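Below is one structure, written out as structure tokens; comments come after it.
Showing just some of the chains, left in place.
For clarity, chains are labelled A and B in written order, and residue numbers in each chain start from 1.
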Amino acid sequence: VAWKGAPVISGDGWSFKPRGRLQFAGGHLSVPDAIDNEGRGWTTELRRARLGVEGKIRTNIGYKLEVDFADNEVEFADAYAYLSFGDAKVAIGNQNTGVSLEELTSSRYITFIERSALTDAFGLERRAGIRVDYAAGDVFLSGGVFANDLGSLIEDGDNQWSLAARAVYAPVLGKDTQLHIGASVQHTEFADEAQTVRYRQRPGIHSTDLRLVNTDRLEAASDTLYGAEAAVLSGPLHVAGEVMFANVDGLGAAPDAGFWGGYVEAGYFLSGGQRTYKDGTFGRPKVAESIATGGAGAWQIAARLDHIDLVDGSIDGGKQTAYQAALNWYADTYLRFFLNYNHLSIDGGPFAVAVDPVEGGYSADSVGVGMLVDF
Amino acid sequence: VAWKGAPVISGDGWSFKPRGRLQFAGGHLSVPDAIDNEGRGWTTELRRARLGVEGKIRTNIGYKLEVDFADNEVEFADAYAYLSFGDAKVAIGNQNTGVSLEELTSSRYITFIERSALTDAFGLERRAGIRVDYAAGDVFLSGGVFANDLGSLIEDGDNQWSLAARAVYAPVLGKDTQLHIGASVQHTEFADEAQTVRYRQRPGIHSTDLRLVNTDRLEAASDTLYGAEAAVLSGPLHVAGEVMFANVDGLGAAPDAGFWGGYVEAGYFLSGGQRTYKDGTFGRPKVAESIATGGAGAWQIAARLDHIDLVDGSIDGGKQTAYQAALNWYADTYLRFFLNYNHLSIDGGPFAVAVDPVEGGYSADSVGVGMLVDF
């Protein structure tokens, strides 16, 4: 029996570990008075509450099954079985499609409370499918074919499918500088019954359901996402950035459209901590001294410029630029507290005419706090 | 690996234990014929079905996460992380607000199948918040600030908040007599969007959804609960009682109101058992001999007088007085069978006019049975 937040019970080729995650978050959103919505002001939520297990039934056969019960609903996180063959791994089940550094980095290990705007706006999520990963030296490749998310698959008529692929080159430079360069593409054919898609994003906090940028439902046959990503990790410092383009194939007479998003962030541990990197994503940050052993935990500061552009031709979903600051306190390797501030500059979108009929632009501010324990 | 119903796996400062609880209950309700409702007669339910975990990630950092799936729905029980500092403990997450001896005593350890009327009637429940507990010698103090329950928090507009505090003095008298005296207060400001509150209670069994006392929705800005509690535990005997007053601050022109409830109960183990007391609440009853080892288990009898008064001024929610008898068979420390009989005297309330237009009073009877296994 080893211990990684929860016990890892193992024997001859097999292992078993319970998994769990509990994240509470709250936030305050200030928007112009013309936006009359109950998502203004303070909102609180149980952001994630997961229970699950992972294990190996043989050296090279394993599984992961985790369910999220936040919002008093059932939603699957990873739920797959896998087979390993040398440097390759085939996973079947509900899983990430495998694109975007920030989407693939666990929500336990990202720097801000919420991921950058592009991940939600462009619908990155877990879907049921088959994904093949290949890791050799500094190169990580993945590719897969996917049906829709499990909630959508409940409908007989949901025949959406996607192809996704990603390539990463991640050499270690000098003594301990980790470089990361990657590119990805994901193509989705929407279900015959639906053939619509909606791109939108929340204002830096998730407890509110108010979105200041939102294309609303577009009639579309398919979309294709192109992403590029780069990061540097060196001791207490990390810098990371991504850009993603979404090309939408309008249905019939509906127009084609192109949107994009991107971010660049930098984070620095003031004391006793550093991010880690593993298999093409960021891993669990190291914390030198837990408060449990009389230490001060690890303190990290970070800043991010995060932009999403959902405007093209006659489609005015709006543009949101977020100037974000974060203060993280890792009280322990497995217990973390968050404080985020976001200044948002909005141009266009669903509320622009109501707020500023002339210029169509306005600003908003949000503050987020959170606590995360996992095991 | 130790064992407390389920294995407790522990190592250097950490521990992990799965948790579960399965309780089936059924009951029969006899009410006057004028109350035409499908909650009459026999009803059966899966009362509680919980799966979860608890653990420590360090000596003084831990968590508890438990989900109830009864009624095929997701509802969180305890879901929090905590930090201990000497005699104090800070818990963040979904938890009891910390008032009422009976509410704080686990449903596994209470004497009757259902708690006394005041706990449900006055809306005692778990809410998301921060609670600080302090225990030193015979004194237990707790205080906290809370948002609403997790189900209500799903709505952006839910900005209800509460403050709650409790003080307990619990000396051991003589050789083994545990005394308990406590007082508590809880103030709740209802959400701006709702500003209503409803006080009501079931007729001694939970499998029916018929309530004979019910104020229905009152327009209210806030309420304040004042509670007093006392108990004595000595060998196989326990006596306990509580009283709680609810002061409702009517919204605008709506009237203020005052309601109250209280109970006094006595229980006695006929053979081989006794209740326990820990940290300001009752703990797991001891069972001397499990049927698994050829014993007879432990048999307990109990009686309770339970009153709830939901009448004030123009508000006629009714008064319910329950004369209750219980027979408990603890087949094992972790397996228990229940039999309850309740005679109810109702005065006023939603059905009074239909049943007895002149006096507005009537009586009802219910019988409850149940089984509880936990680990």
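As a convention for this text, a contact is a pair of C-beta atoms (placed from the backbone, for glycine too) under 8 Å apart; a residue touches a chain by one contact, two chains touch by 3 or more.
The model shown is predicted, which means the values in this text are computed figures rather than measured ones.
Counting every copy of the one repeated chain, the full complex in this structure comes to 3, with 2 of them shown.
By our rule, only the chains that are shown with their structure count from here on.
The rotation relating subunit A to subunit B, fitted on Cα atoms, comes to 120°, given as a multiple of 5. Inter-chain centre distance (subunit A to subunit B, centres taken as mean C-alpha positions): 40 Å. Remark: subunit A residues 1, 3, 5-7, 9, 18, 20, 22, 24, 26, 37-39, 41-46, 49, 51, 69, 71-74, 207-210, 290-293, 331-335, 371, 373, 375 touch subunit B in the complex. Residues 1, 9, 11, 13-14, 16, 18, 51-53, 55, 57-61, 63, 65, 67, 73-76, 79-81, 83, 92-94, 128, 147, 150-151, 153-157, 159, 193 of subunit B are the ones that touch subunit A when the two sit in their complex.
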